[in-house]
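Of the protein chains in this complex, one is absent; all others appear in place.
Entry: subunit A
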Amino acid sequence: MNNNLLKYAVVLSRLMQIGYGLLIVLFVYLLLKPIFSWPLPADLTTDGNSMLLIVEFTSFQEILASDFNTIFFAARAIILLSLFIIGLQSLIKIIKSIESLSTFKLDSIIYFKRIGLVMLLSFVLSCFDLSYLDHSLSISFSLELQYLLFAFIAYTMAEVFKEGNSLLEENQLTI
């Protein structure tokens, strides 16, 4: 199928994967920094230069105040970003199956279920927020409902594709 929209979607997904991969590298650096005591790059120590870090952490210096917070945030971010990369990979495979006119194959159902699972895990991971400030551990709870919504959409799409798969099989087995 020659559909430009699908091609753009694949390119965008690949770019997002690369971006998430680079962020994982950054968070791995943050995770390993307290262990190896590496010096921070110049742009991370100043407030104004890195827009990305300002968006991610509004109180970056505060987070870096203790090793626990750094490790917790970095570990959680690595897991979340890894999950997003897995989800995007499944999305790319679904788009490729649509391009190759094998849309309703069993694989697409598995990929949609995988995206649903990834979103559910992201929802659970983003619910809890631990921070260690002033010698006390505080736990905050927040509902990131957009992940739950994406999970529901993915599972619904899996059911739709399951129905499509049974129709495809019926069509193929009609002589």
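Keep this in mind: contacts are C-beta pairs under 8 Å (C-beta built on N, C-alpha and C of every residue); 3 or more make two chains touch, one makes a residue touch a chain; residues count from 1.
In the analysis below, contacts and distances are computed from a predicted model.
Student: If you look up the hidden chain in UniProt, what protein name do you find among "Sugar ABC transporter permease", "Putative transcriptional regulator", "Cytochrome c oxidase subunit III" or "Vanillate monooxygenase"?
Tutor: Looking only at the record, the undisplayed chain corresponds to "Putative transcriptional regulator".
Student: Touching the absent chain: which residues on subunit A qualify?
Tutor: 169-170, 173-175
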